[in-house]
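To start, I am sharing the structure in question, which I have written as structure tokens.
With one protein chain withheld, the remaining protein chains of the complex are depicted in position.
Up next, chain A:
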């Protein structure tokens, strides 16, 4: 029964695309209801798993055999995939309902829904894959759908460049993925997870490095991160689905899948830890001074992804997974409420031009407040059940102190930029033109946000109560470490509130160097995106035009000769050029010699 139900889940959305009745209006509603039913059905295997703790592997269709490698269609239904699938389906359901409102006036809304559905299917393939080939198919699928969806408004050049950026950075990560696949097929002759984990090879540094590169590309870690803030060019449902809850989780998810191999390899753990720590601090710094509400939330996603990497780096993949699941809820909700604000203010995305929405949009402001509180880990909301254990475990484990300090600073910055969003968007006096009509009455807008609010509040509790802990958490620790997470968060809140209140009374002056560093995303996109084309273009220009002439006509003999002679002469000689003295001494010595001889 488990097998049948899970296969039905996957085929329900697929059949909707296969029917291809794009021209009718009811395509949207059938898609949405298909996803709803898929969500309901997917709860059945999850609850069965919760009750019995039995994992299942379905391997049904033998595709081909290449010499000694058997490739088949196999699904792995373990704790990770069974927990993540209903969450992904729930969030996709909410987002599809939201985009019925958001993309209402778009003539190609059927195609939009088709793309969202394709994305969902590839994401489910990725999550439930049991061998690396199927996972790679899902991986590439989500990459392509991300490209198509970011450039949805393809008349805008910024959207096109952002989609290209996403594609290229993902490709760099794919190199690592392919290297990993190649290593496994050469050394272990299999792409199935069971075989890889059973044989437990001893020298796994190289494939795990490839895996780390792949997840750094997919999950926007430092070095491959600029595509995530640029990907906000896509419509808000796209940002909510892809770039907050599901696609950027694909990289972290694959790292979590490989946790038996990573347990034994301390080098990779340290690398993951440091990379995650750098990412979370860097993106939190950049998020502090951005002015576009979607970019702040995107950089916040990147920061939380860094936090998940840190968790994997301290050898706690299950905590990272729980944080992934809970993060999906409140981040999707933050994006949806920002979409509601943007549409209601007539497509205004700059927080300097919002304000005073606290009274006019109560549901959205409630959603943002709850989402921000959950994000910062307020006790007993969702984020608390995942973020607090992470910080506690990090405080009590034997890790790099610098990485720990950076993570704590980034946690306090999380509180700061969340407060900034709330302050500028919701509080204060309105700074938008007064003729915009603010309307929250559409049920398509309100119901998804309400569902996600309920999820943000209760899901952490449910998930942590229903999962068996795989590693025993540290229960006893000194009180100052126990309260560390709460303390840094409160610090961030208070500092941000003070600073924001001061902005009412400040005179504008030139931004400091730190401020421009933060606003331009750390100068990283500006330098790296320009330097490679510039170097190659100048090299080719020099080769084509100036090199031949200047070498053969000038530098070969004449100029080289003069410089050689001059340097040699100045090196060797130690005269002072007193010509008359030398000549006179010459004359004197000759006359003296003649006089003595005669």
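By definition in this document, a residue touches a chain if its C-beta (ideal position, glycine included) is under 8 Å from a C-beta of that chain, and two chains touch if they have at least 3 such contacts; residues count from 1.
The criterion applied here is as follows: contacts and distances are computed from a predicted model.
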### Omitted chain, identified by the protein name its UniProt record gives, among "Chorismate mutase", "NADH-ubiquinone oxidoreductase chain 4L", "Trafficking protein particle complex subunit 3-like protein" or "Cytochrome c oxidase subunit 7A2, mitochondrial"
"NADH-ubiquinone oxidoreductase chain 4L"
### Message
Which candidate, A:197, A:483, A:552 or A:586, sits in contact with the chain we can't see?
### Response
A:586
### Task
Since one chain isn't shown, list which residues of chain A touch it in the complete complex.
566-567, 569-570, 576-577, 579-580, 583-584, 586-587
